[in-house]
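Note that one protein chain of the assembly has been removed; the remaining protein chains are unaltered in position.
Moving on, here comes chain A:
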Amino acid sequence: MTDSKYFTTTKKGEIFELKAELNSDKKEKKKEAVKKVIASMTVGKDVSALFPDVVNCMQTDNLELKKLVYLYLMNYAKSQPDMAIMAVNTFVKDCEDPNPLIRALAVRTMGCIRVDKITEYLCEPLRKCLKDEDPYVRKTAAVCVAKLHDINAQLVEDQGFLDTLKDLISDSNPMVVANAVAALSEIAESHPNSNLLDLNPQTINKLLTALNECTEWGQIFILDCLANYTPRDDRESQSICERVTPRLSHANSAVVLSAVKVLMKFMEMLPKDLDYYGTLLKKLAPPLVTLLSAEPELQYVALRNINLIVQRRPEILKHEMKVFFVKYNDPIYVKLEKLDIMIRLASQANIAQVLAELKEYATEVDVDFVRKAVRAIGRCAIKVEQSAERCVSTLLDLIQTKVNYVVQEAIVVIKDIFRKYPNKYESVIATLCENLDSLDEPEARAAMIWIVGEYAERIDNADELLESFLEGFHDESTQVQLQLLTAIVKLFLKKPTETQELVQQVLSLATQDSDNPDLRDRGYIYWRLLSTDPVAAKEVVLAEKPLISEETDLIEPTLLEELICHIGTLASVYHKPPSAFVEGSRGVQHKRLPGSAGSVESPDPGAAATETPPAVIPSQGDLLGDLLNLDLTPTTTTGPPPPTTSGMQMGAMDLLSGGLDSLVGLLHQGPPSLSASPSTTTASLYFLFFPSTLLVTSVWVAQDVCGHVSAQVWLPAMKAKGLEISGVFVRRAGVIQMEMTLTNKAMSVMTDFAIQFNRNSFGLAPAGPLQILTPLSPNQSIEPLNNLQVAVKNNIDVFYFSCQYPISMLFVEDGKMERQVFLATWKDIPNDNESQFQIKDCHLNSDAASNKLQSSNIFTIAKRTVEGQDMLYQSMKLTNGIWVLAELRVQAGNPNYTISLKCRAPEVSQCVFQNYEAVLKN
C-alpha cells in the first residue's frame, strides 16, 4: 500500500467522504483521512472546505498527526482566518510542552500562519521561545521573528524582538547564531537604513567563531553578512581573510562562492606588495576551477560570477584558460558563457590555443554557438593586437569553408577589425567580394556594403558591386538600405566622375520611392549636402572615425565594483545592480569595494559616474548607431532660450542651416525649476554612492480634467538602447500632466534629452522643454514628463513610442451646457452622428453614477424618469472645444445601462464610451 492511492480518489462526493472519515473515532482512520487531505492539497486540489474538521484533529498526542494538521493549517489559514483562531489555544499550549520538538514545531507553525489575529497571540509564546533553554527552540524562534516581521513589522519592533534577536548573535550555540544572522539579514533587507546588523570587531569575531561550527547553510548566511562589513584596516582585513579561506574547501558550492565574495571584497584593502596578497590570489583559483566540474546548473552560475571576477582580477585565472574549453555535450548556456570568458582571458601568451579552439567550435553543429565562436575570433583580434593577423587568416580559412552562416558572420566581424586596424588588412577585401552573392542576412549584407563604400577607392568595380545591390533596393531591410545609401554617397565623393548617375539613382530611391522616414531624411540630408557644399559633405560623410576600443563589452567599473560585492547573487548572474530588477530591493544600499590602504587603485566615485564609457562595437543590427558615432559632433547648448508657449517659432527653421543645432540646443537641459519630488534627498544620496534612482518630476502643461492610473512602461529599454520610459497621464488642477520616469539601463551616460509629440488628434504639445538635471548615468532613473506618439532624443539616438492617454484628461471643467443649448444642440447634430453603447454589469443607481461622472468633468444637465427608467442628460467639453452630448438610461434593477452619444466629431464617441465604462466600473 503506497500513498499513490491518494491520487486516485477523484470521484464526486470525495470531500463528503473525507469529512466523515475525519470525524471518525478511530485514530488510524483519522490519520489516513488527514493524509488523503494533504495529498489532495499537494496536487493542487482545493480541500479548504474541510478546515474545521481537520483542525479538530489537532489536539492529539500523535506527533505525526499533529504535523500533518499543521501542514494543512499553514496552507489554508489565510483563506479561513476566523476558523484559524480555533487553533490558537492548541498552539499556545504546545509552546509550553515539555518536549522541545513540540515547542519548536508550534512556534514555527504559528509563524507560518499569515493571519493578523493569530500574530497577536504569537508574541508571548515567541518571547518565551527566544529565551528557551533548548537551543533547538531558540534557533527556530529566531527564524520566527523574521516571519512575524514580514507579516507585521511594527509589532516586532514594538515588542522588542529585534533586540532579542541581536542578543542571539552572542549565543553559545553556532546554529542559533547563524539563524539569528539570517533572520536579521532578511529583516534588514526591508529596512535599508536601520542599524540592525551593527557589525563591529566583537560581533565579527563571534560570527567567525560560529562560522567554523555551524551547518553549511548557516555558513552561507554568516559569510553573506560578513561581506557587508568594512574592516578598519588592512590587518583586520587580512585576519578575516585568513579565517574565511578554509571555507574555499567546502563541498557546498554556495559556501565556496560566498567565501569568494568575502575574499574578493576584503582583498581590496590589502597592500599589493604584501606576501599574503599573493598567497590569497593563488588560493582563489582552485575552488573556482572546481566549481566548473559540478553539475551544469552550478557551472552556469559559477561562470557568470567568474566572468565578473576575471574582469576585476584577471590574474587569478590567467593560467586556467583550458578549463573553459567547451565540451561538445555541454548545455548551450554553459557553452556560451565559457566562450565569453575565453575571450576575456585571451592574451598574447595563449592566443594560439584559443584560436585553435575557436576554429574547432566554428565547425560544430549548433548554429548559435558557431556564430558566437566566429564573432569571438573577431573580438580576439580586437583585444590582442599581436594576434590580429592570425585571427584574420583564421577568419579567411573559415570563409573558405563556404558554410553560409559562417561566411556571413565572418564578414560582420571583419568589418569591425577594419575599424580597429585601418589600412592594414584591406588585402582580404578581394576574398570577401567573392562571397557577395551568398550573403542573405541583412547584417552581413550591410557589413559588406559598408566595406565596399569605405574602401571604394581600392575596389575597382565598387560601383558595379553597389549597383548590383541597388536593383532590389526596396526589398532590402532598412539597415541595408541605409548602409547602401551611405556607401554610394561615399563612393561618389571618392570617384565623383563615374558615379554621378548611381548617386542620383539612390537618392531618388531613398527620398521619393521610400516611405521610411529615416531613410528618406538621411537621403535629403545627403542631397542637400551634396548640392550646397560638397566640401562639407566630404567632411561629414568621410569623417575620420574613432577607433573602436578593444574591451567592447566590459562592465562599467562602478557597476563591476558593485557586482563584485554581490558575487553569488541573482545580481551577479544577470550582471545588473540589485536595485535594477529584484523585487524587495527597494532601497538596497549600494555596495562599493573598500579602498585599498595606501593605493589609489579604486576610482573616485564621482569621477567614475561621469566617466565616458569606451566606444562600443555596434551590436547586431545597429549600423545606424554606427553612423551616429561616426559623424556626430557634440552639440552645443547655445540655442535660444526655451520658449514658454509652444513650438511656434521652431516651425520656420531651415533643415540644414543650423536648424538642427539650435533645435537640439533648444530642447536641451532646462533649469531644474519644476522638480518637486519628495525623494530628491534620497536621490542625491544615491548619486553619491552609485547613482540608481534619481527622481525628478517634470510637468507638462498642455491646454487646459483626473484619473489615477498606475505607471505603464511605454518604451522598454530593449527597444531604446537602454533608455526605459514609463509614465502616466493625470489631470491636476486643470492641467494635463504627463509624468514620465526615464531610466537609463545602459552602460553609459545619457545626456541631451529632448522631447516632441507627433501631431495628434487633440493637439497636445509639451508645455516646456524636457528638464533633466544631470546626465543620466547607467541605471539612473528620472521621474518627471490617446494615442500620443512621442519622440525622445538623447545623445545616443532618437526613440519613438506611443502611449494612450485617457480621454477624460481632456474634459474641461466648464463642460456644463445650458439646458436650452443642450436641447438645441442635440437636435442640431444629425442623427447619423449618434452612437449607442451598452454598459454592462454596472450596479450604481443613477445618482451615484451622476456623481461619479461629475468627478471626471462629465456634467449632468437634466434627469427624467420615464416608466421606472432614469434618463440622464449629460455634456462634456474637450480641450479643443468639441462638445459631446450624452443620454444615459438607467433602469432600476437592470445592471445594463444604455448610453447614446451625440457629437459633431463622431470619431470620439468610442473613446468617450470607453471612458464612461471605466469611470462607472471603477
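Basically, a contact is a pair of C-beta atoms (placed from the backbone, for glycine too) under 8 Å apart; a residue touches a chain by one contact, two chains touch by 3 or more; residues count from 1.
Criterion: contacts and distances are computed from a predicted model.
Engineer: Which name from "Exosome complex component RRP40", "AP-3 complex subunit mu-2", "Nitrogen permease regulator 2" or "Elongator complex protein 5" does UniProt give the chain that's left off?
Structural biologist: "AP-3 complex subunit mu-2"
Engineer: In the whole complex, not just what's shown, which of A:Q80, A:N880, A:T898 or A:Q914 touches the removed chain?
Structural biologist: Of the listed residues, the one touching the omitted chain is A:N880.
Engineer: So one chain is hidden, and I want to know which residue out of A:R344, A:K420 or A:K576 touches that hidden chain in the complete assembly.
Structural biologist: Answering carefully, the residue with contact to the hidden chain is A:K576.
Engineer: Which one, A:H250, A:K545 or A:K863, makes contact with the chain that was left out?
Structural biologist: Among A:H250, A:K545 or A:K863, only A:H250 touches the chain that is not shown.
Engineer: Have a look at A:A39, A:C433, A:L470 or A:A918 and name the one touching the chain we're not showing.
Structural biologist: Spelled out, the listed residue whose C-beta touches the missing chain is A:A39.
Engineer: Please pick, from A:A536, A:A824, A:A848 or A:A892, the residue that touches the omitted chain in the full complex.
Structural biologist: Touches the omitted chain: A:A536.
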